[in-house]
Structures are given as structure tokens and as C-alpha cells.
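After this line comes chain A, so read on.
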Amino acid sequence: QSVWTGGDDLPTNPLACDATPATAAAKPYDGGQPTNAPDRKGKTIKVVDVPKLIGIGYFNATSKGIADAAKEMGSMDAKTDGPSKANIDDQVTLIDNYITSGVDGILFAANDPVAIAPVLKKALAAGINVVGYDANSTPDARQWFVNQAEFNGIAKAMVDSMAAEIGDEGAFAIVTSTFTTPNQARWIAEMAAYQAKCHPKMKWLETVEAQEDNILSFNQSNTLINKYGDELKGIFGMTSVATPAAADAVTQAKKCGSVAVVGLATPNAMKPYVGAGCVKSVVLWNPVDLGYAAAYVLRATADGTLASGATSVKAGKLGDLSVINGSEILLGAPTVFNKDNIGNFDF
Partner candidate 1 sequence: MSNPTAYVSLTGMSKSFGGVKVLKEVDFDVRPGEVHALLGENGAGKSTLIKMMSGLYTPDAGTIMVGGKEVKFSSTRDAAAVGIATVYQELLLFPELSVAENVFLGNYPRTALGIIDWAEVRRRTRDLLDQLDTYDLDVDAKVLSLSVAQRQRVEIAKALSKNARILIMDEPTASLVESDVQRLMMIVRQLRERGVGIVYVSHRMSEIFALADRVTVLRDGAHVATRDIGEVDENQLVSMMVGRSIESLFPKADATIGETVLRVTNLNHGRHVRDISFDLRRGEILGIAGLVGSGRTELALTLFGMTPATSGEIAMDGKVVRIGSPRQARDLGIAYVPEDRGQQGLVKSMAIRKNVSMATIERLSSGIFIKAGEEAQRALDAVKRLSIRCRNIGQPVGELSGGNQQKVVIAKWLETMPKVLILDEPTRGVDVGAKAEIHTIMGELVKQGVAIIMISSELPEVLGMSDRVLVISGGRITGEIARAEATPERVGAAMTAHRTGEAA
Partner candidate 2 sequence: MMTTTVEATARSRSAPQRPGFFKRLFAEYGQEIVVLAAIVVLFAVVTMVNPRFISANNLTTIFSGNAYIAVAAIGMAMVIVTGNIDVSVGALIGVLATISGTLAVAGYPIWFAWLAPVLVGMAINAIIGILVAYARIPSIVVTLGALSILRGGLISVTGGTWITDLPSAYLIAQKQVLGLPVPLVFMVVLTALAALWMRYTAFGRSLYAIGGNAEAALATGIPIARRIVAVFVIHGAFAGLATILFATQLQVIQSTVPPNLELTVITAAVIGGVSILGGSGTVIGSTLATILFATIGSALIFVNVSAYWLRAVIGLLILATVLADMLRRRGRS
């Protein structure tokens, strides 16, 4: 298996094997600043939310969170518009159009951290407040980024759950969207590092691509099951498309209980599998909360209450969220959905 680079050459930073929290070195603010932004304090602001793509459950949920927060605040006029394919070019074009149309704030989830930077800088130069969520851009191209969970944190949660289910010597494989998708690539890189450090005897079989296509994800999962037979003990699903498809493959292959599925997914898509007991638990932050937090962060940024040097920000019902890594806001611990609580979520 070739070494995972995570699509870029950033170093990995695995967490400690026990529950010791990472000691984040304090970093000075490294975000950008809008030029000549008008005073928006207290005024109603017009905001556009540009997710990676529209038409998938995950971003529907973030969009819902943003809408909820906007309604709650009463001073934000928010709308979601994104490309129909996770395509950097369409996303850039859309943001560009919204800069021209004159919005006060932009919320984004980047398809590529670098490719999106020029247009975001253009937005900053036009005096627009820019806040990212879910998928970051280069820091200087936006003011703040709402981080749902740190890459190494997700990696630890995933690998630890898998180890708990299949034991410290089990073999697993991964189904992801594409190798170039930045978040997935970084998660996999961090997982590799963490597994090597904390579960060195687990066996990483292979990683396959399945686009954002659930039937392909299903077929790929089946192929993995067929290829490795009893050797395969677990499958990681890296996207909200791949995880339910992998679970379905395991279900239909009648391997519930002998092949574990661990992955990132939205609760709605996972209810049948969790309910049937084929999947024990699903890891995901609450994307509704993520969107909700992002909207509050943008509001605070526009009001000037969240500025360089702040250590926390108030985010409505979520309370105080802390600033990390210079210009990121941490949402908090990911939610773990299981048989008992999955019915309480609807996204």
C-alpha cells in the first residue's frame, strides 16, 4: 500500500493513544481581513452560503443550521446556493457572482483550499466578511473557519472505534469518494498515522475510490468483501455516501457481526443499518450545528465582536466555542449516533 500523503504534503499529527487531549500551541491570528468593510454592527446582513455541492444530505443539514440560526438572530438574510457537482470551477464562478451582486457575508465549504483562495480574497477586498466551515481554505483567504473536529481527532475516533469492534489485530479496508477530495484525504492520512502509532498490529488492506456514487460504493464494498473473504474484519466509509452503501453491502452479504462498518455518515441514511444492529455506531459531528455555528460566527465577525485575539465566541444555543489554531473555531466533540439516540436526529 502506497503511503498516504493526504493530497498535500502537510505533516500528520496523530493524537496520543489514550485520551490525553492535544496540547494546542497558541498561534497568533492568521486569517485575512476585509478591506474597508462598512460597519455592519447590528444591521441586517445579506449572506450567501456556498457549500461544496448541493443536493446531498450533509450540506442540506448545514444549510438548515444556517437557516435556523438566521431565523433565531433575525438579523441575517441567508441563502444557500452551490454547484451541482463538487467542482472547483463552478464553485468559484458562483462565489464570484455573489461578490458582484453585493452580499455582506459569505459562508463557504471549499472544494479545494487553494483554488478557492483567489476568489475569497477578492471577496475580502470587496469588504465582504468571509467565514468557512466544513472544508477550509488557506487561512489568509478568509477571516474564520468553523472546524467541526480536527482531522486527527476524527482519525482517532474512527480508528479507536474500529479497533474496539474488530480487535487490535484486525484487517480493514477503506471506501472513500476520490483520492483528491481534501478532507477525506487528510482524514485517511491522519488515520494511517494514528493507526501506525497506536494500533500497529491492525492491518490496512487497501483503499478504494467510489466517487459520490452509492451504487459504486456498494459494489466496491462487495468487491472488498469478496476479495479478502474472512480476512476482512472492517470497512471504513469516509463519506456520507460510502458509509451507508458499505453497511448495505455487509448486510446483503450476511456479514453483519463479522464485518464491522465504521464511518462518517448522517443519521437518517444510517437508521436502517443501526436499527438492524449491523452498524454499531456512526461518527459525525452534527452538521446542523456546524451550519448554525458558522452563521453565528459570521454574525459576530460582521459585528466586530469576534476579532483577532479572541479566544472564544458565543454561538447561540451551542454556548461558547473556543478559538484554536489562530483563526479556527472548534465546534466540539463529534456526535456518536447509536441505536439509542439515532431516532432523535433528523438530517
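Quick note on the criterion: a residue touches a chain if its C-beta (ideal position, glycine included) is under 8 Å from a C-beta of that chain, and two chains touch if they have at least 3 such contacts; residues count from 1.
Picked so that all candidates are chains of the complex that A comes from, given by their letters.
Nothing here was measured: the structure is a model prediction, and the numbers come from that model.
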Touching chain, any copy counted, for chain A within the complex - options 1 or 2: 2
Complex interface listing, chain A residues touching candidate 2: 2, 54-57, 59-60, 84-85, 179, 206-209, 211-215, 218-220, 222-227, 229, 241, 244-245, 248, 251-253, 266, 268-269, 271-273
